[in-house]
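Here is subunit A:
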Amino acid sequence: MLAYTIYLSFAGALILALFPKALQSSARVFALLVALAGLAIALIGFIQAGSSGTVIVADAVWVPALGIRYTLTADGISRVLVLLTGIAAVAGILFSWNIGEKEGDRANEFFAFFLALIGGVYGVFLAADLFLFFVFYEIAIVPKYFLIAIWGSTRREYGAMKLALYSFAGSAMVLIGLLAAYTVSGSHTMNLQAMAQYSFPIHFQMWAFPLIFVGFAILAGMWPFHTWAPTGHVAAPTAASMLLAGVVMKLGAYGCLRVAMTVFPHGLDPWGFSILGLTSWRMVFALLAAIGIVYGAAVALVQNDFKFVIGYSSVSHMGLVLLGLMTLTQIGLDGAVLQMFSHGILAGLLFATVGRIVYERTHTRDLGVLSRLHLGKTMPFAAVLFVIAGMASMGLPGFSGFIAEVQVLIGAWRAFPWFAAVAGVGIVVGVAYTWRAMQRAFFSEATVSTASSGTAHEEHEPYAPVTWAEKAGVALLVGTSLIIGIFPRVLLDVITPAVHALPELLVKGGRL
Partner candidate 1 sequence: MIPASWYLILSAVLFSLGVIGFLIKRSLITVFMSIELMLNAVNLSFVTFAHQWHSVKGQIFVFFVMMVAAAEAAVGLAIIIAIFRARATLNVDQVDLMKL
Partner candidate 2 sequence: MNTFAVNYGNLFSITIPETILEVVSLLVLVVDLGFLRKSTQPARMTAACVLGVIGSVLAGLWLLTHSGTASFAGDALVLNSLVAAAQIGILLLTALVLLLSFQAEFSRNPGEYVAIVLLATTGMMLVAAARDLLVIFVALELLSLSLYVLAAFAKSSALSSEAALKYYLFGGMSAALMLFGFSYLYGLTGTTNLNGIAVSLASQGLSPLVVVAMVLVAAGLGFKVAAVPFHLWAPDTYQGAPAPVAALIASGSKVASFAVLVAVTGSLIPAASASRGATWIVLLVWMAGASILLGNLAALAQTSVRRLLAYSAIAHAGYMLLGIAANTPQSGAAVFYYALTYALTTVGAFGVIAVVERNMGSDRFDAFAGLSRRNPLLAASMLIFLLSLAGIPPLVGFWAKFNLFAAVLRAPGVGAWGLGMVIFALAASAVSLYYYLQVLKRVYVVPAMTDEPMAVSALEQLVLLVIALLVALLGIFPSALSGWIPLG
């Protein structure tokens, strides 16, 4: 059943690619239908499976000579992330509803690339064969380049190329690791479960693990490999930034967990010596994650471009995911997965508010300029929305972010208290930058050097009303975040058994 999320998206992309140009105004309707169907399937799959274990979705011989099978399975983590992808896809299309209104929008191509990206993401979350995983992973990378380079804004070609090269460099590292693992195991299977049971030599795991982990973590925005993320987010069109922050960065974190950590769990073991106080890869990556949390938040605090604020906040939030992974405790991993879901929703909401609702009407993202526009009064919908999204993103109780962050921090506290403290500082800074952005963009009292701006304000026509598509997208995202915030068990009941079923080493890590 869940496999149809993939097929539908790819079929939709193909049909849209062949759509006649004359029909470009209906491309968005078609794309929305496809995305809704995908979401429906994801939801049905999510509900049907309940808290049961791994569900086999599809299994067929693919490349027998290399022992590669077309195997799709869905455990709790996959099902949660597939659901996230469905929601992000629908929201993304709703927030790009204006594409296709004008001649030369190239709406057919836009939605074709969009659906191809979505199809690849679904595939990654479901793949149970390492090669299938990798194939879908790369399929998801290519459309991003075109989405950003063609429909993006600030320095779009630079941002798109940087993102493509970073992603591809990361996937080259992953491919090296996979090839080496395939050779070392000498077995003729690429199944993730089977690979996880093969005990690779420790010294092999010691270099293969960091290689693959970093390869994936590049896409997850791990400091210091995060620099593609802010430029990419800023350059991307709204829908693409939503997907980028919402699901594509999750691909990286998911790959870290599903491939690097599951197949090479001993890569996390202590080295037996210490460099600068670091004694294992686990500690190195936890440190990088903690730095990422604080660094992302600190840089977000001084940005003047509204979208850069959100872009760096993504780096900070993804740092929490990686920190959660490195705790190697049940609660930390639960929190990491939940944080993936939560950040996927909230980052989408923030980018939609900033990139679509505000920018499309004011045509500026400069906080300095915005502070003079009194958006709190002229655009109350956006103001309220950003307050909600900002609160949720700060980790206010009642929203999904809160439970996730608390779980990660508890897990981190048990494993490495110092890093947990650092992460806590990062979260406090997160409150500060959200507050600052909110204040400057919407509620600034900066009554401006009298004459000139006063006239500018009077001359200004009222902003275009909020469209139904925007409202629907907002309702979807805010609703999801609230539901998860109030009833976290909806997801946790699914995630917890799945995390528990991971190789024992990954949940018995304990204190460093």
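Basis for inclusion: all candidates are chains of the complex that A comes from, given by their letters.
Just so it is clear, a residue touches a chain if its C-beta (ideal position, glycine included) is under 8 Å from a C-beta of that chain, and two chains touch if they have at least 3 such contacts; residues count from 1.
Everything numeric here is computed off the predicted structure, so don't read it as measured data.
*Asks:* Which candidate, 1 or 2, sits against subunit A in this complex?
*Replies:* 2
*Asks:* Given the complex with candidate 2, which residues does subunit A contribute to the contact?
*Replies:* Contact set of subunit A toward candidate 2: 17, 62-67, 106, 109, 131, 134-135, 138-139, 141-142, 145-146, 149-150, 157, 161, 164-165, 168-169, 171-172, 175-176, 179-180, 182-183, 186.
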